[in-house]
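Heads up, one of the protein chains got dropped from this complex, but the rest are sitting where they should.
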Amino acid sequence: MGNLLEHMGIEKQRLHFSWISSAEATKFVNVAKEVTNAVRALEPNNKFVKTLD
Amino acid sequence: MTKEKRKIVAFLCNWCSYGAADLAGVSRMQYPADIRVIRVPCTGRVSPKFILSAFRQGADGVWVSG
Partner (left out) sequence: MNKLTQNIRELSSNLLKNNKVDMVIGFKKGTIPMAVSPMAAHNIEQTKEFIWDSNCGINLANFISDKKEKIGIIAKGCDSRNIVTHITENKISRDKLHIIGVPCTGMIDKIKLQSNFNDDITDYSENGEDIIVKSGLIEKNLKKSDYLKSNCKTCMHRNPVIYDELAAELVQEQKIEDQFADVKKIESLSIEDKWNYFDNLLKDCIRCYACKNACPLCYCPSCFVNESNPQWVGKGQDKTDIKTFHFLRAYHCAGRCTDCGACVQACPMNINVRDFTRKLIKDSYEIYGWEAGLDITKRPLLDTFSLKDDDSFIK
């Protein structure tokens, strides 16, 4: 999925996958930070957004 | 890290990551507030439609976690 999105011109850093067990609160927080940082590093998304024009 | 807020849609599995998010909350851990959680019965329920739908409605990022 990520590959085709990137192929079409959506930055790969916008889509994340992870695997976290329900006991891994620390991992959850770390991944949450990682994802947020990755997305914040990009411009706000304007592609694929449906606008009424 | 910039302070600018982004919208990230997180599809979390009820049994795994949603539990982890709950535990993180109970344990009063801090994490960024850019994340909007959608609970799904299982990550297998997430189809590409969901992800595109999130982007179409203006999400800056999508996070799928099982």
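Here the chain labels run A and B in written order, and each chain numbers its own residues starting at 1.
In this text, a residue touches a chain if its C-beta (ideal position, glycine included) is under 8 Å from a C-beta of that chain, and two chains touch if they have at least 3 such contacts.
Please read all numbers here as calculations on a predicted model, not as lab measurements.
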| remark: Where chain A meets the left-out chain, the residues are 1-11, 16-19, 31, 34, 47-51
| remark: Absent-chain interface residues of chain B come out as 48-49, 52-53, 56
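The rule is short, and it goes like this: only the chains that are shown with their structure count from here on.
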| note | Between chain A and chain B, the Cα-mean centres are separated in Å by 9
| Which positions of chain A touch chain B when the two form their complex? | 1, 10, 13-29, 31-33, 35-42, 44-45, 47-50
| field | Partner chain A, residues of chain B touching it in the complex | value | 1-2, 4, 6, 8, 10, 15-24, 26-27, 29-32, 34-35, 48, 51-52, 55-66
